[in-house]
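All protein chains but one are shown in place.
On to chain A.
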Amino acid sequence: MDGLTEKRYERQIQLWGVQGQTSLRNSKVCLINADATGTEALKNLILAGVGSFTIVDDTTVKEVDYGNNFFIAEGKLDHSRAECTYELLQELNPEVTGNFISEGVLTILKTEPTFFDKFSLVIGANLTERILQYVGRDLWDKNIPLILVFAYGMIAYVRIVHALHTVVQGHVDNLPHDFQCDAPFPALKKLITTTDLDSLDSTQLRDVPYLLIILFYLKKWLELHSGRPPETRIEKDEFKKLIQEGGKKFSEGNEVNFEEAFSFAFYAWRRSEIPSNVLEVFRHPCCDSLTKKSDTFWFLARAVRDFTFYDNNGRLPLRGVLPDMTAGTANYSQLLLLYQQEAVKHASMVSARVHNLLLRCGLPEDYIDDEEIKTICENSATLKCFEGTSLQHEEARLDDFNVQPAEVFSWYFCLKAARFFQRRYGHSPGTGTSNYLGDLLTLKSCLAEVLNEMKSNRKIEDEYLIELCRFGASEIHSVAACASGIAAQEGIKVLTRQFYPLNNALIVDTVTGQAVSFRV
């Protein structure tokens, strides 16, 4: 990446690193429907630096487009909307290549069924039910992520449709440290054995990092308790008291490192367990049956799994990082070095396994580079896989759960009813030439059918349906911009494979300024 490019993306590289930015650059995005919602979503992805984009839209520019679409130049009535929006979106970022197709997506798929195969992400804006189902099925089978965005009056709806998504770098806040006090590796054990806090004077004592303090007192404890770490509430308090007493021995000014050891004492009895999200990955069938076609994620996950259970007594590879600890530089560096060196050992063992697995599947050793192996070793605790729900299998099982605020969640069913209505009658409720409330009763029966199909006994007040008719499928720019911002960010998560994505739907109600995310 050259200097100018790095500078352009400086603020976002802070979030997802050069690796993430490169993933974006290597991706191809397709937008179906270049209305306000669609162009806003695409704009955010173009600004973020995706490699290329394709716009699919068979409509021509109408006067009403000028009222909400930022990417259509004046004087283009009746021109291809795909072409017009392409022109103004392209010039947002010279590093991105774009093109357009002024045809309907169903027409394209008829002559070119593999059309979508080349895309890393497809965005569908305000798609009709018919197109939704067709495209959804095609992409689902190919495991190409589809992000749907709807802006309908004052309500917005975002839905991620992706069969299986995997994440290595979850960037989870407040992840517990992997000190592994319950099973110190050999080099660490040696350091603990040669550490005698009792023989240090106060100046030396103040320089000891809290982790070493905890490990020292833990060793004492284990000797007195037949190798059992503190378990009961009383034992844990006793252990903490040991630390407290140790700190009081030389009472000259504040012993910050002992205070830290006291607050983090729980690491002494914390067991190095494998988080449930990681276990789910390890147990996934894709982790077992590796083939030449398997995604690199599964090779890496499998290597980490085998290392964990065969080489490391059920413990994940060490991250090789330590939080800052109030301590003397030399003491801290010494401790950090031990963890770093052990982590390097683990990484090389994982690496050997990766190479082995690749060869067994007829792939070259260098198919996966060291950088990726290093990344998964540093992030093994945040591995996660997300199984999606296809559009054909949406269920109202969340009816039984308490999705709050409930009044916002009701819009999900209402929007479905509106799409259902459109499919059957060829126009959205409230948009016909007659009085807009004339569609109310028909819409109500559509909603009843939708709820029935989803096996739901949810009660939705008439007010929602009256509002739906009132909205008349209007596409308000600020609502579209908000929803598309969310959709684009989910797109970036999918493309960079970093951060946990929305799993898998969201309703935004701009009337009350509330949103609710849920899983269908």
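The rule we apply is simple: contacts are C-beta pairs under 8 Å (C-beta built on N, C-alpha and C of every residue); 3 or more make two chains touch, one makes a residue touch a chain; residues count from 1.
As a convention for this text, contacts and distances are computed from a predicted model.
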item: Name of the absent chain as recorded in UniProt (options "Proteasome subunit alpha type", "NEDD8-activating enzyme E1 catalytic subunit", "50S ribosomal protein HLP, mitochondrial isoform X3" or "Vacuolar protein-sorting-associated protein 25"); value: "NEDD8-activating enzyme E1 catalytic subunit"
item: Absent-chain contact - pick from A:L127, A:L502 or A:V520; value: A:L502
item: Positions on chain A where the hidden chain makes contact; value: 4, 7-12, 14-15, 36, 40, 43-44, 47-49, 62-64, 66-70, 73-75, 77, 91-94, 153-154, 170-173, 207, 324-330, 332-333, 336, 430, 436, 463, 466-467, 470-472, 474-486, 488-490, 492, 499-503, 506, 510-515, 517
